[in-house]
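Next up is a structure, given as structure tokens.
One chain of protein is taken out of this complex; the other chains stay put.
Chains here go by letter, A, B and C, matching the order in which they are written, and residues are numbered from 1 within each.
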């Protein structure tokens, strides 16, 4: 009945701005809840909508000073960059195609960045951004939030410690059903931009959720994918981007994988699942029951390791707020990325070296995600042939 | 992929104070996270510890004005009651025996109250407090947080709508194992006060978690317990309060129940579970997978209703923040009580009538909980004989 | 991929007779399948129905010699007892009130007995039968089939080996819903006799399934119940025997228990579940997933031990036919009792001593089951007061 490692509050919250996240948005509200949970951030400025009136409305509902609610992100970057009390970090929650220009606008002003995934709409953009970010020296955190679940952190630590032996198999899947119907045809805001190549990039389900599954597999196993064969498909008539992706993977070192991402799997809600099998053991994790991790050591009974329960290690504890059996979920993992970002930002601003043990996804993971999408699209265009991922 | 009903932010957060919740506390930090999640409260004052130095330390870590960090709760009530910017609501997170005096101190100053359960240490105290609170007219919210889970709200709505027919059976249990060893002998802070009759009252596991299970059963079914037989036991040598409670219940209207509360059930973490069976259907809910509710209609396949999924009704939606499949947990339910408290407090302060549909537990539920503890203790003292609950 | 220990065939099957099990019966067909699975028995005679025509019909469908299909069990006992190729063992699958007279008829002729539970309709009958059986020296096997599941055997071995430390808690339940409606009023054969005190005895759900749960709890823990308080109820209007039983138990040595048996728990099919918690660990087993056993060692992760998987011991292996992951179920456990009965019968007939490690339930377990029913009925008649079990 002792509380976990997180949940620490801050005497002086970091000043946060947000780009995107106006009325009807999903992920903007999530970022705000995540930022609030541990009390490390105070939202003080924003550019919430391409429609200035709607943006002002959101700002007012959030209690912001109207002077710091901006009609466009470039203006926001300029103005906040000049204020002595300007934002220290910006959360970017726009459709994918805007990530690159928005990141670029804030990078130059020394403002740290928390950006939703995927990093950009194209691999080329991601690479250019990587170069710019390297020069600017700011922190870029990519919200692959599933990687912040305590039991995912524990899984990664177990693999790193050799508990699975040599990895042989990586089975990842992320199945949803909310796009089983042509919602975009009815004007559903979330569906519209996610199925529009101009806003989402070249991946549909692939970019939206396939990148999460791909990142998670690499995050836990530490393995890099070298080649893949992908069969992308649009099941819903009239859809312009894939709503289902079947992928076979070959990893450096000889492991093999399968990845399935779908938004038309009727009855699946948010079924992100990772299974990893090695010579010495296997691990299974399911996002819909995130506080549990199955570990099957070779020739011994399966163990169910739970967050804050016996056998959960320090990596899990550091990402945890509650005693065992008190469920933590999606928002808590998201909030952990924010809390860790706060720590990293404070360190950077204090001139301290970055934490080598940090598990925060950033630019490199963003580029890898786009390389995955790019390879899948190239493979599928060639009938599902095997292609190499561009490094 | 649309977000649930909660997660709304407030332009002007309510001013919150806290009594209890210093270093080493569990529930104080939980209340603070819950208060922050939806942005409806700003913590501005506190009396965190009986040890003034430790209290100041907590206040500083939370970024409070040192002038508003008080060495005792009476001083805090006086000072805050006089300030024009004084707290509007106080969260009480002390050991049980202090609930009554602290509530009383703030009641008289028109400050609304959010109090952890059980309401008081004894039934007599609870009744006197009920009378005082009635006169004072402030809002008292008792944090039976499990009642705020979306699927618990949905279960209650289903029962009320007759989906189960006439209720026959109410099987409630709450099993933990953290007190399977004599932690109190080693000075474990949480264990110490919970096993001390002077601080906890006459119930051990019974008061700490049995009251949650009892409240949940009544909350979902709408039934009042009339009589019970209880076999309380202290399994751990030297323990001064029950660490296991076996109870049989008879409800008004003829339903029968069993309730099991244990803190020595090795391998159980926070296993609060309610099962209700009626003439037309059955419901099963497990706190460790709170986004799921089993509904078994008579002569039809079982259904698994999920938060924000198909079949989850408006009561669930109002207590929900995320799309289906994105787990919400303990903190989210706790935060829902806080958010609903904020709405109710604003309404009271604006002179509006209270919401008749409110599901917030308060004084009446607190008195009922103590009546349950009292009856169990009386029964057990008589060898497990049947006794009536005092109304 | 090696096969388990059971599944052994016999060159010379034992000659089996059956009393009961005519058209419309449930348990008779189960006994016949159980007897066939391992090839240790050949059914050669029977008295299947009180209605001779129906009995002959069943005999013919089973391919029996018409001369060995009898109109009454006394005639069958006489005739088979005299034949040189007469039956060596009889399976008794009648309603409960006939168990005692039928057992008695065959006892005297040196024919071994496999009898469905409960042993008799009343405790007095059971005691008299125990005395007679002791004198006759035949084997009486009581088909508490759940005790033959491999993981139940393993659980029992773990408790005996001290893996749980001192037992504190025994939570048993057996919930069904098939009598939630007054089926007996419609002439449903299974419901009719089970709800008729003249045929079933004084227990309804209590005798039919409560005795299974009670036996299972004692079988796994090795503990004897000393006292109990029972709240029996008939929920269905017009019913003549309990359809729900709530029981609190006190075991010798200080363990406490709860037992719930219900046939009106809407949505529950055959939910027999046992949970045992001791100072060193906990065990949980669910009949509806019988190949799995949860073991929670104190301060270590929970383990899921599976039949024929790692960690399952020799007691499980001896009761198992298939490799891990190939589900065995109800019939396999039942067949294990038959196969073990065959071994024991052959040993007895060869004049060998009985196996001290045998886990076969018999007369003693039958008397204990009736003592449980008797105590529950006495307690309930006194308003749920605590009573002692008669030894």
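Everything below uses one rule, namely that a residue touches a chain if its C-beta (ideal position, glycine included) is under 8 Å from a C-beta of that chain, and two chains touch if they have at least 3 such contacts.
Bear in mind that the values here come from a model prediction, so they are computed numbers and not experimental data.
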Which listed residue (A:15, A:99, A:215 or A:302) would be found touching the missing chain in the intact complex?
A:302
Any idea which of C:134, C:162, C:222 or C:323 touches the chain not displayed?
C:323
List the residues of subunit B that touch the chain left out of this view.
295, 299-306, 309-311
Even though one chain is hidden, which residues of subunit A still touch it in the full complex?
164, 168-169, 171, 177, 180, 229, 231, 233, 235, 244, 246, 248, 250, 256-258, 260, 262, 264-268, 275, 277-282, 284, 294, 296-298, 302, 383-386
Even though one chain is hidden, which residues of subunit C still touch it in the full complex?
1-3, 7, 9-13, 26, 29-30, 32-33, 36-39, 60-63, 176, 178, 190-191, 268-271, 287-291, 306, 309, 321-332
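Definition applied: only the chains that are shown with their structure count from here on.
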Chain centres computed over CA atoms; the one at greatest distance from subunit C is chain A
Quick one: report the Å distance separating subunit A from subunit B, using the average Cα coordinate of each chain.
34
At what distance in angstrom does the C-alpha mean of subunit C lie from that of subunit B?
43
Cα centroid separation, subunit A vs subunit C, in Å, comes to 55
Could you say which residues in subunit C touch two or more other chains, in rising order?
295, 302
